[in-house]
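Data first, discussion second: the structure below is written as structure tokens.
One protein chain is absent from this view; the other protein chains keep their places.
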Amino acid sequence: MNEFIQKRNDLHVFENLESNVRSYCRSFPTKFQRASGYQLWDMEGKAYIDFFAGAGALNYGHNPPEMKKKLIEYLTMDGISHSLDMATEAKESFLTRFNDVILKPRGMNYKIMFPGPTGTNSVESALKLARKATGRQTIMSFTNAFHGMTLGALAVTGNKFKRSGAGVPLNHTLSMPYDGYMGKDVNSLDYIESFLNDSGSGISLPAAVIVETLQGEGGINTASNEWLSGLADLCKTYGMLLIVDDVQMGCGRTGSFFSFERCGIIPDIVCMSKSIGGYGLPMALTLMKPELDLWEPGEHNGTFRGNNLAFITATAALDYWERPSFSYEIEAKAVLVRDVLEEIVIQVPELKGEIRGRGLMQGIAFEPGIAERISILAFQRGLILETSGTDSEVIKIMPPLTIERAGLESGLQILKECIHDIANEANLLIAQQ
Amino acid sequence: MNEFIQKRNDLHVFENLESNVRSYCRSFPTKFQRASGYQLWDMEGKAYIDFFAGAGALNYGHNPPEMKKKLIEYLTMDGISHSLDMATEAKESFLTRFNDVILKPRGMNYKIMFPGPTGTNSVESALKLARKATGRQTIMSFTNAFHGMTLGALAVTGNKFKRSGAGVPLNHTLSMPYDGYMGKDVNSLDYIESFLNDSGSGISLPAAVIVETLQGEGGINTASNEWLSGLADLCKTYGMLLIVDDVQMGCGRTGSFFSFERCGIIPDIVCMSKSIGGYGLPMALTLMKPELDLWEPGEHNGTFRGNNLAFITATAALDYWERPSFSYEIEAKAVLVRDVLEEIVIQVPELKGEIRGRGLMQGIAFEPGIAERISILAFQRGLILETSGTDSEVIKIMPPLTIERAGLESGLQILKECIHDIANEANLLIAQQ
Amino acid sequence: MNEFIQKRNDLHVFENLESNVRSYCRSFPTKFQRASGYQLWDMEGKAYIDFFAGAGALNYGHNPPEMKKKLIEYLTMDGISHSLDMATEAKESFLTRFNDVILKPRGMNYKIMFPGPTGTNSVESALKLARKATGRQTIMSFTNAFHGMTLGALAVTGNKFKRSGAGVPLNHTLSMPYDGYMGKDVNSLDYIESFLNDSGSGISLPAAVIVETLQGEGGINTASNEWLSGLADLCKTYGMLLIVDDVQMGCGRTGSFFSFERCGIIPDIVCMSKSIGGYGLPMALTLMKPELDLWEPGEHNGTFRGNNLAFITATAALDYWERPSFSYEIEAKAVLVRDVLEEIVIQVPELKGEIRGRGLMQGIAFEPGIAERISILAFQRGLILETSGTDSEVIKIMPPLTIERAGLESGLQILKECIHDIANEANLLIAQQ
Partner (left out) sequence: MNEFIQKRNDLHVFENLESNVRSYCRSFPTKFQRASGYQLWDMEGKAYIDFFAGAGALNYGHNPPEMKKKLIEYLTMDGISHSLDMATEAKESFLTRFNDVILKPRGMNYKIMFPGPTGTNSVESALKLARKATGRQTIMSFTNAFHGMTLGALAVTGNKFKRSGAGVPLNHTLSMPYDGYMGKDVNSLDYIESFLNDSGSGISLPAAVIVETLQGEGGINTASNEWLSGLADLCKTYGMLLIVDDVQMGCGRTGSFFSFERCGIIPDIVCMSKSIGGYGLPMALTLMKPELDLWEPGEHNGTFRGNNLAFITATAALDYWERPSFSYEIEAKAVLVRDVLEEIVIQVPELKGEIRGRGLMQGIAFEPGIAERISILAFQRGLILETSGTDSEVIKIMPPLTIERAGLESGLQILKECIHDIANEANLLIAQQ
């Protein structure tokens, strides 16, 4: 405990100078210095296993050596660092490589837009484009969706706390029930279609639907393949564009490069960011079907569209996707995670855990309070784990995709111990009463 | 001309794969490879003098060696690259250094927020905070303002073309005349106050006023010191917060670190981005008076708040600001620019040029068409120059602050020749009629 | 048919001078001159039975003699005709009588507001008050709701055609499924509560819910008593005000004076208009619980709040409500209507009619097209009948409450014949194929 206080004291610079808005530094109260692969080290040299992966921005782990090498080479030769949307060699390499490794093999002919370097930039550009292309204004989004914090993206985000931060009404949107929201046996698409199909339902036909195939921030809710392809059909029927926000679920988080490959749909627009830059560097893409590329030059722009250091690492990261085995490796790790989670849930039935997710985005939902307690305990024992859901009710396992088996097992072992300890605490408490 | 066509062919990857939205690569049709200081080189080794400076993101020039060295060291030692808003050594160094070099010497006690790595992120966070702090919804902005492309920031941007890209009405804002908009002898603040003071004027009292002290994108319009301090007084009288968007004008662009130092005002909130990262790396800050730091933890967030590579170069960049001489050097270069511009305007009276701006953000306004023609000619002769204003009517001189005198003179010489050539063309045309 | 053309010619003044927006004169193409009780006569002396009753504004029939007498007396003695919201003897009489006959016997202590003389004025005032009282902005309304045509009321109206007339987005509202909308076995309140109760559902807590207990314009959809009281409970739980729009269903249309008496709820706010004036004269009321009477003087106003001629007839109309037998008489007529409708539906099963409604607001839903055809045929045979529903799929039986049994039977006989003829036409068509 003394050690803990000492460390917090160590954070006085942040407490004194940084805004109250800071958040993760409160959950993980230490000062980090170095990182490599699936591990971080703080100033005192203590190592942490990373089951958080920069909220999905570090799918290839911290400072992967092959990207680091290329980055240093590029810096050394005075490669262009910042180029707005001017043409550079680094950008050309990325475009070519992305087309060759990702788009062409999947039969996709998306046009590529650099909308500014963050996920919310990509979402804002997608919403603009959908409204422009259709002449409609409403965007349909889903319960528990998370799409970003700028005003346009926030309007399609479900979280009440985040929404109320806007300080103005968030309009021109329509929040509809996600897969499973109305109960296991109800297909929420039937309800949605009744609204779309009814000229008395009090809504306008949406320009687009924006959806995450798996809601990472909203509680690790997974949409089924049937639901997703049903949604794509609905979009066609009612002239709505389908936007998949693959900011967190893309770049292999659920196994395939795009998260929607599992259900065979081709979205009209795809939003990418987080791990697209490979090295945790700010970068984002908006992919759109060629017929939707209705932008006037400069109609959407931004200073940091041309983060060439990110182009270098992003290009290098695509090497992973040349090997078909990469997806299989992710899947194998996902099975390992699933097995341990199932074991845990069976071992501590009193905590009534419910396993959620797929790929390397899995978790267990508990009663409120438990997941937060797990995260605190795990951090003390050297494991970084975030919670998810509007009530922080889900513990989220989200390691780098490249984590070694040993690291994954160590992390899961710590997780298991923490959950057992919490179960024991709880049982003790009950016994004492 | 052949050479020109050849180069454009060279850009086929961009033409085939990138969205129509790309823009600067059309004005500067070559493929850049390397850069250093005030110069860029394209793939064919042709050098260009940079009077554009990444639209203000490269105030310290391309790849400044001292920052580059630190960046490579940091990468080599596996420093944290991406940290969300967790505490890191690199972030602590930046916070401490920013406080010591910038805030303390100016008697400022701002709290520092990392709102996501772009200017529009910073503006969105500032607007949210102002609405939260005051409980009001309207934000007052100015004619020809530019604040960003996400929905909240776009609503306070003046440009009709950019605004219409939103596809939805942009509300909760009030556009008022900037200094000089109503003519030289009219103080637009009188008009604004008549609206604020009148319970029948049809507006709501704004939560805040967002202002650029010099409008870089909107035509290089400079607000006078008197107008700016009058605006600050108006804010106090009517309980509105004063937000200065220093994204482009900060970091020394007009001479001092903050652009508003010249008029003695202390804004309630300051937005910074572009050159704050030092090396062209995505980074942004929102500064707020401590009593306004009303954020709940996590109420605004974003994946790339913690771009630690930028923290490293941002910290190094602050070295420039330890020396009081840095501002004087900028001012000396500004005088040189002003002298040449005045000379040009006198030499070609037929073009009716009007000099605008201050510091190293200066330009000449012409009849529509001329500035664009200058930009094309200059590029062919190895000088990169952007236009400004909604009709691209202003040619903008915006070199790195660190540009050597020789480079500045070379660039200005090219500019002078281009303008003379255009004047000659025009005179020839008239003579032929 | 010749006769029909002749009559339309007769309408040339309307066709030449009146806007295209006119509507009922197209369905009922003749020029009316006189009316009494349940009958109207056109310029040629042809009589029509009125099963439309001014869309609910003529619950006491045309020109009821006892009101007419009082109106003429008042005019003769130069009683105040128009008084804004000044105090007049006529207004005092109405207030006293409304309190004595309606409010007191029902244990209600509503404060009474005169919001302007139309239903939409009353709805607008109710929405303002709910927003003011709660500090929230969203209003929840229901699928197929109809609340009026001014911008605030239109935003809570379901009909897409009417909504699109606004020309601006209709925001700050939330359209939710009405009773029965999700199927007979699904309680739509469960779905609604899941949205209210979930901090990730993407909505703001509403200031109020506005509901019709029976949707007259939206297709004669009836909410059950259980659903209505469940809705009232939901309002209490989530701090939302309950607004009942009784503009069409009030004043006895469904049997009791207020339509909600059948389920024992006491709304926070009640909107009344149409028949409240008794004689078809423009008048409206907004009733609010005393603790909600938070208006500042003059915060909502309107020139025709004080239509004293309407106060005279409105006061006289309350005489009907002194006799408990009035409700029983309505109910007896309702049973007669229901019996005939059931008989019809059984006799022509091929038309698949579905009986809807209660009290003297009943109808039969058919496949699209049939109800409109019935309305045309009936008009030719001297019966005025409107359709309802967004696809005009319901034929609506809505006579004056005071209609004599003979008149009701005659009208129903015409209706029956029309439906049989249409069934025969349809059968013939099928036989011919």
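For reference, chains read A, B and C in written order, and residue numbers begin at 1 within each chain.
Basically, contacts are C-beta pairs under 8 Å (C-beta built on N, C-alpha and C of every residue); 3 or more make two chains touch, one makes a residue touch a chain.
From a predicted model like this one, the values you see are computed outputs, not experimental measurements.
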**Per the touch definition above, residue among B:N16, B:T76 or B:S194 touching the missing chain** = B:S194
**Item:** Those residues of chain A which, in the complete complex, touch the missing chain
**Value:** 168-169
**Message:** Even though one chain is hidden, which residues of chain C still touch it in the full complex?
**Reply:** 11, 13-14, 17-26, 28-36, 40, 43, 54-58, 62-63, 68, 71-72, 75-89, 91-92, 95-96, 98-99, 111-114, 116-121, 124, 127-128, 130-132, 137, 148-153, 155, 161-162, 165-168, 171-172, 207, 247, 273-274, 279-282, 286, 288, 293-304, 307, 309
**Item:** Residues belonging to chain B that touch the chain removed from view
**Value:** 137-138, 141-145, 156-161, 163-164, 169, 171-173, 175, 177, 181-182, 191, 194-195, 198-204, 218-219, 389-391
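In the analysis below, only the chains that are shown with their structure count from here on.
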**Prompt:** Could you name the chain whose CA centroid falls nearest to the centroid of all protein CA atoms?
**Reply:** A
**Fill in**
chain A to chain B, mean C-alpha position gap in Å, rounds to 31
**CA centroid of chain B to CA centroid of chain C, Å** = 59
**Fill in**
Among all residues of chain A, those touching at least two other chains are 137, 161, 171-172
